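Left out: one protein chain. Kept in place: all the others.
Right after this comes chain A.
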């Protein structure tokens, strides 16, 4: 079984994505190693499949780099459990860079 998640990029992150996409729909298995898929898997998927080059501008240490904000369904991911939030089918995940240098 798989789920789909809408991802969106802003604050300049869209510029480092393949074809400079602002939005994409990604499909992930509902579970990984028997555990529900978390937003960390979404981040790693984006890093490995959507970022055109310089993945360090998006992600370091298997999560988003400092200065990249994450919103899950229009809420701060910090109130949703951050990396361990279990993504649901049709969730919307927004990544915003706040870095001056992009």
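We take it that contacts are C-beta pairs under 8 Å (C-beta built on N, C-alpha and C of every residue); 3 or more make two chains touch, one makes a residue touch a chain; residues count from 1.
Simple rule for what comes next: contacts and distances are computed from a predicted model.
When the listed names "Modification methylase HemK", "Cytoplasmic tRNA 2-thiolation protein 2", "Anaphase-promoting complex subunit 11" or "Vacuolar fusion protein MON1 homolog" are checked against UniProt, the chain not shown comes out as "Cytoplasmic tRNA 2-thiolation protein 2". From the options A:4, A:31 or A:56, the residue with contact to the chain not on display is A:56. Considering A:23, A:49 or A:75, the position touching the chain not shown turns out to be A:75 (whole complex).
Chain A meets the missing chain through residues 11-12, 15-16, 54, 56-57, 66-67, 69, 71, 74-76, 78-79, 94, 96, 98-102.
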